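Now for chain A:
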Amino acid sequence: MTEGYNFAYLDEQTKRMIRRALLKAVAIPGHQVPFGSREMPLPYGWGTGGIQVTASILGHDDTLKVIDQGADDTTNAVSIRRFFAKTAGVATTTHTAEATVIQTRHRIPEKTLRDDQIIVYQVPQPEPLFRLESSRVETRRMHGLADYGLMHVKLYEDVARFGQISISYDYPVLVNQRYLMSPSPIPAFDNPKMDRMPALQLFGAGREKRIYAIPPWTQVRSLDFEDHPFRAINAPEPCGLCGATDSYLDEVITDDHGGRLFVCSDTDHCAERRAAGHIGKDGFAEAAE
Partner candidate 1 sequence: MLRTEGLAKTFTLHLRGGMQLPVLSGIDLAVSTGECVVLSGPSGAGKSTLMRSLYGNYRAEAGHIWIRHHGEMIDIAAAEPRIVLAVRRETLGYVSQFLRVVPRVSTLDIVADELITRGVAQDEARDRAGALLLRLNIPRRLHSIPPATFSGGEQQRVNLARGFIAAHPILLLDEPTASLDADNRAVVIAMVNEAKARGTAIVAICHDAEVRDAIADRLFPLSPTQEAA
Partner candidate 2 sequence: MTLLRARGLSLRFKAIRALDDVAVDLWPGEVLAIVGESGSGKTTLLNVLSGRMAPDAGTVWYTDPEGQEHDVHAMPAPALRTLHRSDWGFVHQDPRQNLRMNVSAGGNVGERLMARGARNYGDIRAEAIDWLTQVEIDANRVDDLPRTFSGGMLQRLQIARTLVTHPRLVFMDEPTGGLDVSVQARLLDLIRTLVARLGIAAVLVTHDIAVARLLAHRIAVMQRGRVVETGLTDQVLDDPQHAYTQLLVSSVLQA
């Protein structure tokens, strides 16, 4: 089944090294652990960090789901799913409920994850302070001393300039009341899902060579001000296809005349709802497969 490749592509030494980094990351929630990131058969930015983490935790019995912007059918998601089907021979699925390992780029599935599932995030930039402080020595010191006034300065600047905190994705969080962490470029809408999530959350940044983690049931707080509290922003209407009002929506341009459609970004969630008979105002009968 995995002819010509070691199981899940990476050699055993590398996987062991990554597992050690993962254990340390779980032990210190939100803390960035360096690891020896390998060259992968795809370019940086395509999820090399996430793939190495997934490869290190995957077992023969696992069922893998891969999503990109919430969708199971984009090039990136399809490629990675096929990569592991070929090199590890594991079962794959598009259904959130059936997966044991979910690798994701830019979203958290709408369906609440369980404590027997693991979610692996692809991370382009693990350092939440990198736009504010260019020196890595200094940001490391800030993390070491939990000196996060600077991050609040950024939020202050937002409110002063725009009247509100204008971060719509990769919204910084404080993990376990200690480490400031980038949640990866998921929409701020998904941030509340990270808080006390039953599933283990792992983060891999291939180019930046960092791994970090949030153990199950850990407190994750989005930074804010008392008088400008964190708000999850979403499109102002229900999903056009399934009518959901509580899921994150993508705006789709449908024609050249300003026609547009809001649809669930989580394709599996939308399909399941339609299969269960929920039809939105733009939904087609045939959508329910």
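A few points about this structure:
One rule holds in what follows: a residue touches a chain if its C-beta (ideal position, glycine included) is under 8 Å from a C-beta of that chain, and two chains touch if they have at least 3 such contacts; residues count from 1.
The candidates were selected such that all candidates are chains of the complex that A comes from, given by their letters.
Keep in mind it's a predicted model, so treat the numbers as computed, not measured.
Every candidate listed (1 or 2) is part of this complex; the one in touch with chain A, counting any copy, is 2. Contact residues on chain A toward candidate 2 in their complex (touch as defined above): 144-145, 147-150, 152-153, 156-157, 159-161, 224-228.
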